[in-house]
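Heads up, the thing below is written out as structure tokens.
Of the protein chains in this complex, one is absent; all others appear in place.
Entry: chain A
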Amino acid sequence: MTNTDTAQWKIVIFELNGQEYGLEITRVQSIERMLPITHVPGAHRRDIAGVVNLRGKMTPVIDLRLCLGLEASPYDKQTRILVVDENEGAIGLIVDRANDLLDIAETDIEDVSVVRGGETYAFGQSVVKIEQRIITLLETDKVLQ
């Protein structure tokens, strides 16, 4: 990523286990309240929560907590499904809550490995520090790989 200009990014901010994460808004198709999930037996990944009926389309949903190696937690009223549109079709990501939209300058984005040294962020590609908030930017390609 080149830091030569001050391109603005719009980032959807969501929370997982008390930490803030961000997804570029162009990747997010919609943010849904929790929907009834149908368990899919024998799915190839253990973080697949199942499928939901999203306006007539069967949409697989991934529990992002499990995906990022966090502890599972029961879904509540704040739980949201971020629907991202990937090559394989729409996929839902279950997050603890999603309630913010931030404009960040590309120059604010830093590489996580530089900032955090050895700490592992399996899927975080980079972080943004805005005032006191540290937001890990999520690269959906890697999450869904």
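What we mean here is this: contacts are C-beta pairs under 8 Å (C-beta built on N, C-alpha and C of every residue); 3 or more make two chains touch, one makes a residue touch a chain; residues count from 1.
Note that in this section contacts and distances are computed from a predicted model.
Asker: Under which of the names "ABC transporter substrate-binding protein", "Aspartate carbamoyltransferase", "Chemotaxis protein CheA" or "3-oxoacyl-[acyl-carrier-protein] synthase II" is the non-displayed chain listed in UniProt?
Answerer: "Chemotaxis protein CheA"
Asker: So that we can see where the missing chain sits, which residues of chain A does it touch?
Answerer: 36, 38-44, 48, 50-53, 55-60, 86, 88-91, 144
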